[in-house]
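This is the structure I want to talk about, given as structure tokens.
Of the protein chains in this complex, all but one are displayed in their positions.
After this line comes subunit A, so read on.
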Amino acid sequence: MENTEEFDVKPLISDGQNKGSVRCALCNSLILNPGMGEYRSEETALPNMRKRKDAECEEEEEPLSDFWFVRNVYTFENVGISKAKEGKKYLTCADCEIGPIGWCTLANDDCYVAIKRVKNIVSS
């Protein structure tokens, strides 16, 4: 899932919001409906989405800069919320549990979905 190349988020945004629906990149589960996330550009690193069986001891993080900001967890169509770790909770796909696809605050309100870690469906 490591992806260092630049990718263009502009075609995914309409009126500052996600133009299309957001789905799981692995199992296609519907995560967010169109227009429910606000585009935010900010630097946050998230732990890698590595499978348990090919895990190494050290936990690596990937710096990410493009997110869909979602006001609370109930705005999602389907999502998993992890337990808290160091003041943050992490988001996963509700169906296959791939993650972290983003993070949220302890009060389950402010959520950030990493745009690079999900499938953004934009039909032109």
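As a working rule, a contact is a pair of C-beta atoms (placed from the backbone, for glycine too) under 8 Å apart; a residue touches a chain by one contact, two chains touch by 3 or more; residues count from 1.
Criterion: contacts and distances are computed from a predicted model.
A.B. asks: When one chain of this assembly is omitted, its UniProt record names it as which of these: "Ras-related protein Rab-8A", "type I protein arginine methyltransferase", "Putative exosome complex component RRP41" or "Heat shock 70 kDa protein 8"?
C.D. replies: "Ras-related protein Rab-8A"
A.B. asks: Identify the residue among A:V9, A:M49 or A:I121 that touches the chain left out of the display.
C.D. replies: Checking each option in A:V9, A:M49 or A:I121, the one touching the absent chain turns out to be A:M49.
A.B. asks: Applying the definition given at the start, please give the residues of subunit A touching the unseen chain.
C.D. replies: Subunit A touches the chain not shown through residues 26-27, 29, 33, 36, 47-53, 55, 59, 71, 73-85, 89-90, 92-100.
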